[in-house]
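I have a structure here, written as structure tokens, and I will follow up with some questions on it.
Excluded from the complex is one protein chain; the other protein chains are retained at their positions.
The first chain written gets the first letter, and so on, giving A and B; residue counts start at 1 in each chain.
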Amino acid sequence: MDDWLIAIIKVVCIWVWVLLIAVVMTWVERRGAALIQDRPGPNRAGPWGLFQPLADGIKLFTKEEIIPTKAQKLLYIMGPLLFSVPAFSAYAVVPFGDKIILGGKEIILQVSDVNIGFLFILAIGSMAVYGVILGGWGSNNKYSILGGLRSTAQMVSYEVPLGLALLAIVFVYGTFSLRDISLAQQGTFLGFLPNWGIFKQPLGFILFIVAAYAEANRVPFDLPEAESEIVSGYHTEYGSMRLGLYLFGEYVNLVTISGVIVALYFGSWHMPYIDLGAYLGPISWGIVSFCIFFLKVSFFLWMFVWVRWTLPRFRYDQVMGLGWRGLIPLGLFNIFITALFIQLTV
Amino acid sequence: MDLKNRVEQCLGPKNFVVAMTECQGDLSVEVPKRSVVDVMRLLRNTPDLGFNFLSDLLGVDNLDLNKPKKKPKKKTEEGEGAETEEEPKDKGPSPPRYEVVYLLLCLERNERLQVKVRVEENDMEVDTLTPVWKAADWPEREVFDMFGIRFKGHPNLKRLLMWDDFPAHPLRKDYPLEGQGEERHLIYDD
Partner (left out) sequence: MNQNPTSQTSYEPGNYVTINIGPSHPSMHGTLRIAAVTDGETIVKADPEIGYLHRGVEKLGENLTYHQFIPITDRLNYCSAIPNNVSYEMAVEKLMGIEVPEKAQLIRVIMMELARIADHQVCIGILGVDLGAFTPFFYLIIQREEIYEIFEWFNGARLTNTFGRIGGVDADLPDDFEQRWEELKPGVRKANDETEKLLTHNRIWMDRTIGISAFSAEDALNWGFTGPCLRACGVKRDLRIDEPCCMYDKFKFEVPVGKNGDVFDRYIVRMIEMEESLKIIDQAYKLYKEMPPDAPLMARVPKVIKPPAGEVYSALESPNGELGFFVKSDGSANPYRIRIRPPCYMMFQALPELAEGEMVADLIACISSLNIIAGELDR
């Protein structure tokens, strides 16, 4: 097989896969909310309401597209695209398994193992801000603009602690490549812990997950779309599939973030203590590693749902305060400690 | 000493009491319109009265009470427009048409008092109570909205419940209950 053919197959597969998870996530979110809130949740479309996302998709696709008269049309149309395209492309550098050997050819389960790894994710993630702010501005609605501004300030602020947490990871592993980091998490650490990033970077993990929630605009940081304050924030004026793209982009972001968390801090496709790769054949190990990775991702996806239906929402100034006064000093401290350790031990 | 005597003692010397009535234990005292703010200050600050809480403020239109008793009216197309033209059997000057009732409360002794002010139709202005109690703000606006009684010195005397260019004052007794009466019959100029 040609390399480019493999690449195309991987791109298509992972794209479909991520889309599928995002679709299922909309269902998980509702059923999860219902589970937590002691109510049935959507249960009419299909078994356990599983076709609910399909019904929603049909609804969103067939709805009339309305552009507000006074909206800035170009920006208004570009907003959702600028938001969702980076969301879809960010997963390209996140692995989804170890490797699989087909026909004597080794295929790594990752669209592309670039050596700038999560720098790419950070860069692409920052692009999403444009979608939000342009959508908020182009809608010509005060609520939208407030939502857009909140989102911009929040995403820009929280990229700093996110970057700081990732920097400490680079100190530990000496590489930007998510695949190399994943491979380095095999075995045990200090003799009894799995050799996972979280045990080497506990503070870094907390920083990362808080900042990641803020980046994904999830509760308790969902100020850009706080429905009780600013109606729906930046997508107040959107309808039909444009709204769908925004909502969908968010779920894709969740998948990416969970993937990154698992790859960096939770030992990627490795089981703790057991190296399954040594016992299984190349093909079955490829499939098993994919399953392990996916299970871990599912846990973090569920955590997004869990947290969303548990916590109240921050206020805007409190979010900023937490970011600049809490997370950034902690991130710097974390880098200092990490650097000190490395200096002393290596 | 019961409340009636205490109120009498407090307001009497300054000739503030026009009339005093009691209904099922609710004491109400009528005071002259021009001195209503003084009365309220007095009621609030006198130690053995201490009415320190304005519970509510409302308007009453006495049009039907002042009218001579007559057969129950039958509904016609003209509505109330025709009714008011019935021959007035004048026996002396009729009492003023509107009244503003202040419901006061003393938190220490849990006593309530109604203070009443009569408002003539040709002088529909009462001094505002907002400097004494901020709570008088919206109720005064509502009385203005519903009866057209103006409150002198009110910081923001706009309509409260009806929209700004609504032409009538709906709680007046001559406001017809059905139809768009306000547009046909009643256009007040104030």
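For this structure, a couple of remarks:
Following the convention adopted for this analysis, a residue touches a chain if its C-beta (ideal position, glycine included) is under 8 Å from a C-beta of that chain, and two chains touch if they have at least 3 such contacts.
Being a predicted model, the structure only gives us computed values, none of them experimental.
When the full complex is examined, the chain removed from view is found to touch A, B.
Only one of the listed residues, A:Val129, A:Leu166 or A:Ala226, touches the absent chain: A:Ala226. Contact with the undisplayed chain is limited, among B:Val37, B:Ala135 or B:Leu157, to B:Ala135. Although one chain is not drawn, its touching partners on subunit A can still be listed: residues 33, 36-39, 142-143, 146, 219-220, 222-223, 226-231, 309-318. Taking the whole complex into account, subunit B touches the unshown chain at residues 23-26, 28, 52-56, 58, 60-61, 64-65, 101, 103, 107, 110, 112, 114, 133-135, 137-138, 146, 159-163, 170-171, 173, 175, 177.
By our rule, only the chains that are shown with their structure count from here on.
Put simply, the C-alpha centre of subunit A and that of subunit B have 65 angstrom between them.
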